[in-house]
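For reference, the structure is listed below as structure tokens.
A single protein chain has been omitted; all remaining protein chains appear in their positions.
The chains carry the letters A and B, assigned in the order they are written, with residues numbered from 1 in each.
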Amino acid sequence: MTDTVAAEGVGDATLDIPANPPRRALGLHRELSRVWSNDRGWRGQVTAVNHTTLGLRFMATALVFFAIGGVLAMLIRAQLATRQGAFLDTELYNQIFTMHGSIMMFLFAIPMLEGLGIYLLPKLLGTRDMAFPRLTALGYWCYLFGGLILLAALAAGVAPRDGWFMYTPLSSAEFSPGINADVWLLGVTFVEISALAAAVEITVTILRQRAPGMRLTQMPLFAWYMLGTAAMMLVGFPPLILASVLLEVERAFDWPFFDVARGGDPLLWQHLFWMFGHPEVYIIFLPAAGAISTILPALCRTSILGYGGIVAAILALVFLSFGLWVHHMFAIGIPHLALTFFSAASLAVAVPTAVQVFAWIGTMWKGRPELALPMLYILGFFLTFVMGGLTGVMLAVIPFNWQAHDTAFVTAHLHYVLIGGFVFPMLAAAAWWMPQITGRARIRGLGEVAFWVILIGFHGTFFVMHLTGLLGMPRRIDVYPDNPEWEVLNLTSSVFGFVMAIGLALFALDLVLQATMGQRAGRNPWRAPTLDWAMSLPAPTFNFASLPGPRQVAEAAPDRTALALARGEGLLPGAPRGQRELLVTTAADARPDHVAVLPGNTALPLVLSASIGAFVLLMLAGLYALAPVALVAVAALAWRWHRGLATLAAGGAMVAVAPRLALPVQPGRGRSLTHSGGVALLVADGTLFAALIFGVAFLHVVAPGWPPPPAAAETATGAVLLVALAVGLGVAALAAHVTEARQPAGRSLAGWAVLGLAGNGAALLALALLAGWVMDDPTAHARDALRGVLAGYVGLHALICALMAAFVLDQIRRGEVPTSGAPSGWRLWQDFATATGLVAVAVVLGTAAVA
Amino acid sequence: MLLLAGCGGPLSSLDPAGPAAGATAVLWWAMLIGAGVLTLMVLGLLAAGFGRPRPVREGRWTVGLGLWFSIAVLSALLAAGVWVGERLLPRGDAVVTVEAHARQWGWRFGHPDGRGGRIETDGTLHIPAGQPVDVIVTSADVIHSFWVPRLAGKIDAIPGRANRLRIEADTPGSFDGLCAEFCGLGHAGMRFRVIAHPPDDWPAVLETLGEETAE
Partner (left out) sequence: MTWLPRALIGPGLWAVGFALVYGLHGLGCALGWSTQEVAGMTLHRLAMVAAWVGTLLACVVVVMWLPGGPDPTRRLPRIGAWIGLGATIFTLLPLLVATSC
């Protein structure tokens, strides 16, 4: 947020911005298309960075994975239909339910909501693309390649088989030899790069690219929901990434983080996993709720009731959902008092959910609901999600949880919440936005039939499953020869499961028919009030020929707006400089701040994610010595990536946005989109570090097998090297600050950049000496393994900062520094690296002193 | 009656045979009724929403229903949950303490022989009926979970830890148990049995068990 304070310096940015003179719409359209279109043919497929293309691609790919996950679900139901199901053997069954959960969570739900946000947000907020188009593409390729690795493992019969929650020690090397577990750890982490990428750019896009005049307190609720989602992803995913890295390191190099015999603790995995896993449910729910908050009022021909209450509810959910994770662990033997905190928090989270539900129902009372297809799905959502919410409340009650935990009751509950709270709203969203996406109207009838088949199939499958669980059927069993009393219930679930699958297939058929054979739809068939309908359909790659300003935002009349914008009466019309330009505004008030130039089509994201993929594959193959080579390629490509940014930034000129309003292009320091994105990414990085510190504290306090034997590392040499490490990082931070401060003057920077390089180099040298001569064998005890990980974390960041200092040096050499954002970027990262490095040194010294 | 008949079964938590499972089942039925009423209320409000527009007061919906009504319901539930939960805890007053040791994929149980030693059995746990029994649950390899649905809730068997669970059977009988935490290939078959003996027979039972295992 700090960067916006400076933005108020743009004093002439009054919010009454005059209109540009009208031009010929067709000419503008052609001018923009030349600049914004994807490349032609197959080349266009690999170089596209446009948000419309990639948003649709995300969603289409997610649907394919949904279908695959659904087929796996049908296999599970077929196996469970009878007591002695001989359909699958246990090994295969375990792989299938593990993959069903993992695919639905990581390869369907999360990418689906990312795709929806990426496709919709720029249109809804009145801009032309996401903040970091190449990052969008990088995210997509990481998602696709990670997903393909998982699918390939499934096809080869070596898919993960330890459950989607991957509890240790079942998933550790001793009990899960083979690469099955590695496929999960590496593949899912690879996919998570796309989640972090999406979270960063969704945050920045919402905060910095809203149409001028669209204040934060007035923006469409969908954007509030996505802002909450993105913030949760930035904080929610790092614990899982850390856990996956630790477990992979344990499996590959035998560092005992979870091995109880050597000071580790399997419960550390559970804490880290559910610190991600519970917020994950709300990460999935919030965008769906955002879709409902958009569609419902429009279909009731009114405005949403309780906008402020809903924003407050989002705020409460974002925080509270991080205080529930232990309710997945009520049966692990934690003292009752600690359980009651999490029980109370799990109940408390129902309050903001209730606020939203009642605000939506009140909206229906306020308006006149129209029973169109999206409304049917919203009604399906209400029925299903309310029931799922109530069973969730039941599960928050500790004694009941002790009975129901790990039974089919929980399976029923989670499907009520996830299908009720995500799939039904997404089906409503599909019905709602398909005309926007395809420009075609729906073929009447089929969608309604699909709705009823899905609804009946769903409740037929999962309603009885509550009882199955209460009758004692545990999760994840493949046969139940001694329990005939479960058979009818299971058979019912299986039969209706297939009914539901047929319904979903009908729905997919409906989508295909609409996309290929539907009649042309009018511009705004639903008479919706939001900007996503203020464009010709299907949407052009640049969305708006000229960007909406305060007037268009205030009018909320997309039909009139569309015409004015197409004729160039809005802001920043066309692409007169032959580059992709959009407006960057201030975070709260959306005052015009500067014009950003976005990179165009490039295969760099594909190549970069392919080299990350090469690293993953080398790790999977056990070629640990070769894997770092792939990382060298990653670093080289990242260098090129930023070089591209630097060339774009070489402007600094003022351009006309509207009559009497000229704005600078890409101000380098502090206020740029890249800077905001860097802050968002460091929030995630900081959370990862905090989770690591939590791990250190947790093992020290809770794990059996402590204290370990005294460490050899705690010698005078070790202390001296730690001090050298701290001093090196401190000097580097000083150098980064001086470089940034002196950048406008542009003189004598090279010496400071060299000093920064040297400081980080000294830190790396100190770490190397510590690792080589002083530190204990990290395989001996969790304490030494944790110290190894801390050293690795600090070393990685010192290395990144050294590269950034070198990059600044390179820019000085090329004479690009006066307008470059690189010095402030380096300063930002160096501050973070130095701060975390000092904390790490303090933690090591502190724990040594306590012991 | 038909409903209750459908609730039976050797692993049914709705057919309790001990105080812990009994208290939890009461909690369940109360919550089910509450949830049913709330669902009907929401559906009723939804149905009433279809009609001509009418003036609505925002505060009634978001603050009245959303905030205060839900806080009232949830506070009652929290109190009930904590109160029942406290009553289920082991309090060190158990008459008998037994051990359940899990491994891939089976259970080994330890009983006091009354002379300071332990009697070990495979797959069957013996307890006296009508008396509180504490089970010390441990694991030799991966995480498992000890669950006898008709007697009490479950507790995990975690390597490196010894968890304590309070169970009690109201009357003598045989009760099925299983491993509830996914533990690999043999998970589905990781069953066991708890036999509750009349309290008067308990010393004799231990005597016989001791002789059987000594052979």
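Simple rule for what comes next: a contact is a pair of C-beta atoms (placed from the backbone, for glycine too) under 8 Å apart; a residue touches a chain by one contact, two chains touch by 3 or more.
Keep in mind that what you see is a predicted model, and the values were worked out from it rather than measured.
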{"item": "Touch with the omitted chain, as defined above, among A:96, A:195, A:320 or A:467", "value": "A:320"}
{"item": "Residue in contact with the excluded chain [from B:58, B:86 or B:207]", "value": "B:86"}
{"item": "Touching the absent chain when the full complex is considered, from A:15, A:216 or A:806", "value": "A:216"}
{"item": "Omitted-chain contact residue, chosen from A:340, A:536, A:579 or A:779", "value": "A:340"}
{"item": "Absent-chain contact - pick from A:517, A:625, A:701 or A:849", "value": "A:701"}
{"item": "For chain A, residues in touch with the removed chain", "value": "1, 4-5, 216-217, 308, 311-312, 315-316, 318-320, 322-323, 335-341, 343-345, 347-348, 586-589, 697-698, 701-702"}
{"item": "Interface with the unshown chain - residue positions in chain B", "value": "71, 75, 78, 82, 85-86, 89"}
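By definition in this document, only the chains that are shown with their structure count from here on.
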{"item": "Inter-chain centre distance, chain A versus chain B - centres from mean C-alpha coordinates, in Å", "value": "37"}
{"item": "Residue ranges of chain B in contact with chain A within the complex", "value": "6-14, 20-21, 23-24, 27-28, 31, 35, 38-39, 42-43, 45-46, 48-56, 58, 60-63, 65-67, 69-71, 74, 77-78, 80-82, 84-86, 88-89, 104, 137, 141-143, 145, 147, 149, 152-156, 158-161, 163-164, 176, 178-185, 187-188, 191"}
{"item": "In the complex with chain B, residue positions of chain A that touch it", "value": "90-91, 94, 162-163, 167, 169-170, 175, 260-261, 265-267, 301-302, 305-306, 309-310, 313, 331-333, 336, 339-340, 343-344, 347-348, 350-351, 354-359, 361-362, 364-369, 371, 379, 382-383, 386-387, 390-391, 393-394, 396-407, 467, 470-480, 482-483, 485-486, 703-705"}
